[in-house]
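A single structure is presented below for examination.
Apart from one protein chain that is not included, each protein chain of the complex appears where it belongs.
Our next item is chain A:
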Amino acid sequence: MNECKFCCTELRDVTVCKEGMTLLEHINLHLHCNEITAIVGPNGAGKTTLFRTLLGEMHYTGEIKQHIHKNEKKTHGPIIGYVPQHLNFDRTTPLTTLDLFTACMQKRPIWAKMNTSFREEVLKALKEVKLDYAIDRKIGLLSGGELQRVLLALALQPKPDLLLLDEPISGVDVNGQKLFYETVHDLKSKYHMAIVLITHEIEALEHICDQAVLLNKKVLAIGKPEEVREEAVNQKQLYVGGRIR
């Protein structure tokens, strides 16, 4: 039995226009649970727009449909976890990892006194991404990779049905990348969720992705990661691994 509730997010003929520009055109896509989908494409291809559409920030035509598993009743929309590419803060901001979790998960404001059981809860969540040592550290003092894993842990509270990762490893060193992907891979098998990630480094990801999508306003190719990479190179849509092939 699957422990997840939503089986698939389906985009049917989704088109997004803004200020007279077409950002996405006739997108048809299935995002299944227990699958990792990589979105690749050149800059300005509409990858982030696709995420913003899924998050409900953009007006679109067409349909985004949530399919649920048999034997499940629809009680609420899917929970979407989102890991942004950047956070807007400067290094001196006195915001600790614990503060960040409090802001997301608690009604009680960060500056009010906190109960100790919540701290335990956050520690548990951070252990899952191997970062329990960073609970009282300011987020400005975390490394790029650490911050991404904090955001990942945050996106898992509460457990989402659909997890969106926007270029999670840009600017992260090789070890950090490896750790990040191991964590993502573990999550998939553990929680059975649908995971979508935007990336420029498809090669590093092939072994963990189930599906890849080549996007440039339209869906240009969809299928197994290695096939999509071939296709991308053929169509000159992507400089794989930073080299022109």
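We take it that a contact is a pair of C-beta atoms (placed from the backbone, for glycine too) under 8 Å apart; a residue touches a chain by one contact, two chains touch by 3 or more; residues count from 1.
Just so we're on the same page, contacts and distances are computed from a predicted model.
The chain not displayed here is annotated in its UniProt record as "Metal ABC transporter permease", chosen from "PTS system IIA component (Fru family)", "Metal ABC transporter permease", "Nitrite/sulfite reductase" or "Cystathionine beta-lyase/cystathionine gamma-synthase".
Interface note: of A:Cys17, A:Ile110, A:Leu142 or A:Val233, the residue touching the hidden chain in the full complex is A:Ile110. Only one residue from A:Thr9, A:Thr37 or A:Thr96 touches the chain missing from this view: A:Thr96.
Mapped onto chain A, contacts with the missing chain fall at residues 51-52, 55-57, 80-82, 84, 86-89, 92-96, 98-100, 102-104, 106-107, 109-113, 136, 138, 151, 155, 164.
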